[in-house]
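Could you have a look at this structure, given as structure tokens, before my questions?
Every protein chain except one is present and positioned as in the full complex.
For chain A:
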Amino acid sequence: MSETVSKTGRWIDWANPTRFMSFAGVILPWLAGLTLIVLAGGLWMSMQAPDDYQQGATVKIMFIHVPFAWLSMMCYTIMTIAALGTLVWRHPLADVSAKAAAPIGAVFTALALITGSLWGKPMWGTWWVWDARLTSVFVLFLMYLGIIALTRAMDDPAKSARATAILTLVGFINIPIIKFSVDWWNTLHQPASVFRMGGSTIDGSLLRPLLVMAIGFTLLFFTLHLMAMRNEIWRRRVVAMRRVAARNADRGPVQ
């Protein structure tokens, strides 16, 4: 019994937004600094990387396009875990995490689409095709927009949290579709070449900058996500305090 109590106690400790705020305050400067260093290193390595023998200089688009595409899926996966946190454990930070992540994920998804388009034009001869990979990522972008709209549609975050969580969970079906679309269907987009059975097909001179850039952008994502979560907690405190102030004004001295 006492063990249960202490376990619950630990859970509540982690759910405490004030504890999260002090954790974020300590970790954020380090995370931001590390992000800058890794991204700067990654950019420098990208500039030094040789041109591809077939694709020429356009292969440099890979160093940003691939991390953006990975992050667009990672962000949605984090939001799905947060949705479970909202629905199953009713963790108070889960909804904050999902709401804060959505705009960041939308930007990364849009950038994956735009940089892909700018890569497609010189290499494929077209800005866009409705193949399975491009279409499923476009659907992911629309999912992000829908979730952003829903999280901001209601004044009470507790009400929108459930609806958003359910929509996010249903939309997760799209993530394996994006990942395996290039294997399941005949797509203009190439199949996986970094994480695949039998190892990467990319030469080390191009793979190394790609991995450093991917780590850099992942760090950037977590930095921005933590900052946006902190902003969201502050925003909810402001709303709560305004409500208290309004109630006090109502009860104020009768003239």
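Structural remarks
Just so it is clear, a contact is a pair of C-beta atoms (placed from the backbone, for glycine too) under 8 Å apart; a residue touches a chain by one contact, two chains touch by 3 or more; residues count from 1.
By our rule, contacts and distances are computed from a predicted model.
For the chain that does not appear here, its UniProt entry gives the protein name "Heme exporter protein D", which is one of "Succinate dehydrogenase flavoprotein subunit", "Heme exporter protein D", "ABC transporter ATP-binding protein" or "Branched-chain amino acid transport system permease protein". Touching the missing chain, out of A:72, A:97 or A:115, is residue A:115. The chain not shown here is touched by just one of A:158, A:192 or A:238, and that residue is A:238. Although one chain is not shown, part of chain A still touches it, namely residues 51, 56-58, 60-61, 64-65, 68, 103-104, 107, 110-111, 114-115, 118-119, 121-122, 220, 224, 227-228, 230-231, 234-235, 237-238, 240-242, 244-245, 248.
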